[in-house]
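The complex appears here minus one protein chain, its other protein chains still in place.
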Amino acid sequence: MNAHRASQRVAVSILAAATFLCLAIVAFVIGFVLEKGLPQLSWEFLFTKPRDMGKAGGILPAIVGTLALSLMAIAVALPLGVGTAVYLAEYTRETRVTKVIRFGTDCLAGIPSIIFGLFGYIFFVTTLKMGWSLIAGALTLAIMVLPTLIRTSEEAIRSVPQSWREVSMSLGATRWETVRKVVLPNALPGIVTGVMLSFGRSIGETAAVIFTAGSSFRLPKSAFDSARTLAVHFYILAREGISTDKAYGTAAVLVIAVLAVNGLTYALMGGFMKRKAR
Amino acid sequence: MKASSDAFVRRLLLAVACTTVLCLLVIAAFIFKEGLPFLLKVGPGNFLFSSDWRPDSGHYGILPMLVSSLYVTFGALLVGAPLGIAGAIFLSEFGPPALARVAKPAIELLAGIPSVVFGFIGVMVLAPIIRGAAGGPGLSILAASLVLGVMILPTIMSISIDALAAVPQSYREGALALGATKWQAVRMVVVKAAGSGLLAGTILGMGRAVGETMAVIMVAGNAVRMPRSVLDSGRTLTANIALEMGYATGMHRQALFATGIVLFVFIMILNGLASSALKRRAGKR
Partner (left out) sequence: MTPKVEVRDLRVFFGGEEALRGVSLDIAANRILGVIGPAGSAKTTFLRALDRMNELKAGCRTAGRVLVDGEDVYGPACDPVALRKRVGMVFAMPVPLPLSIYENVVYGPRLNGVRNKAELDGLVEECLRAAFLWDEVKDRLGGSGLKLSGGQQQRLCLARTLAMRPELILLDEPCSGLDPISTARIEEALSLLKERHTIVLVTNNTKQAARASDETAFFLMGELVEMGPTGRIFTNPSDKRTEDYVTGRFG
């Protein structure tokens, strides 16, 4: 018996050590970037254009490019994602068609971003002659984040109590009226969670973006202009050794953005869970 | 009147729902259209098993990249899987719930951090340490494995936590009632019951490792050579595509798309394995 207790103690200690190592890694990654990067941040860095290939100046075009690209991608993917989720959760039962759709969604989720980059380049940039542009990058990203949006939206829709649908239908609402008036408003927090996750993914994506949106320094004037996102800018600064300081600064901005998005998502999900528990 | 408009909405939504499948098909079609003719012309055997990659003189063998990818992927698994699964077991079975509430989102945060940032930390911190401690260039298969291992942690950990949570409480109680210690109950009953879920998490983590590009480019060294040890520089399939895509034309570009096909097929196999592992779990319940 004592031997069993001792082996339990050893095993649990090892597991605990592994857990704390994981947490230490998280703390180190975030701490390291912020420690090196925060001193680089200033109004000038955030709100001026880069000079001298990025050796000096700021990252304004990259911030604008990142926001424009992410928002465009979500604007395209959101209706598709929510529409698919509504179809899967409300308009059909499990059939061969839904199996195919679910399988397609899973596959899409697993495709590495470099493949999306290749595809976006050959399809949007070359075949559809969009060139390196925000629009080509956004469409590529939209396909990438679609599975996340579908999954989170479907989960949110399924968490709406069945009885509310029955009541709505018993009062003479059509399926679609029920979806619009009862289901979607109450699935909203979950759908927003999906949007935030997609937003986070778009901000950090590099491989798919660099081949589709390009890496122009200039402030994009329209959806057909090439643009450089923060992640791409950071990659070029770091990889080509242009400026380690500016790279750290950009990394800090990226990490802060990710922290903000995750924090917001977590707060939203917390509220959502509380509501569900009621 | 109303019913017919509802039928219209249904058809519209079905069409929307099919876009995912359509996207998948178009992606596959374009990658294959660009890469397949090349693959057939050079021959899959020559392409996969020759270690001579000199596109400017018409030699297209991706064996070194294939081997590097495998090294890096399994290296990442050696780092990420034990840590992720051990962490998941501790958080769901032994640790205080308050710790799990904090630790889970903290580790999921890792999934949100851009891969380029991981790569950069690998370059600035890890590579010098490896160079100092073990020699070699520093930027190496080992560095890439460590960085990727950390990157796939959240995938493995969160799927493992879900799998453990799905094990019915009665299993634990049953084992404890027979006089097992908590560790015995976890080791012999809970982990076994969650086994296919843990496996699925690991396979999906593997998929992430195979497909990761930017971080690997930054830390793996990218030499087009057969790696002889983990301290050697190596170039993965993904890195090969990303590094040469910028200037490749003609046959060379087709060769990169053919590399994409290899990657695509590999990922699909991994996804199939993971989903059949998850299905097995669902079937067992």
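Each chain gets a letter, A and B, in the order it is written, and its residues are counted from 1.
We take it that a residue touches a chain if its C-beta (ideal position, glycine included) is under 8 Å from a C-beta of that chain, and two chains touch if they have at least 3 such contacts.
Since we're looking at a predicted model, the values are computed, not measured.
> Have a look at A:159, A:174 or A:244 and name the one touching the chain we're not showing.
Checking the options A:159, A:174 or A:244, the one contacting the hidden chain is A:174.
> Footprint of the hidden chain on subunit A, which residues?
The list for subunit A reads 93, 161, 163-174, 177, 181-182, 185-186.
The rule we apply is simple: only the chains that are shown with their structure count from here on.
> For a test of understanding, state which residues of subunit A touch subunit B in their complex under the given definition.
Residues in contact with subunit B: 4-5, 7-8, 11-12, 14-16, 18-19, 21-23, 25-26, 29-30, 32-33, 79-80, 83-84, 86-88, 91-92, 97, 100-101, 103-108, 110-119, 121-123, 127, 143, 146-147, 150, 174-176, 200-201, 203-207, 210-211, 231, 234-235, 238-239, 244, 247, 251, 254-255, 258-259, 261-262, 266.
> Under the stated contact criterion, what part of subunit B meets subunit A in this complex?
Contacts found on subunit B: 2-3, 5-6, 9-10, 12-14, 16-21, 23-24, 26-27, 30-31, 34, 82-84, 86-87, 89-91, 94-95, 99, 103, 105-110, 112-121, 123-125, 150, 153, 157, 181-184, 187, 204, 207, 210-214, 217-218, 238, 241-242, 245, 256-257, 260, 263-264, 267-268, 270-271, 275.
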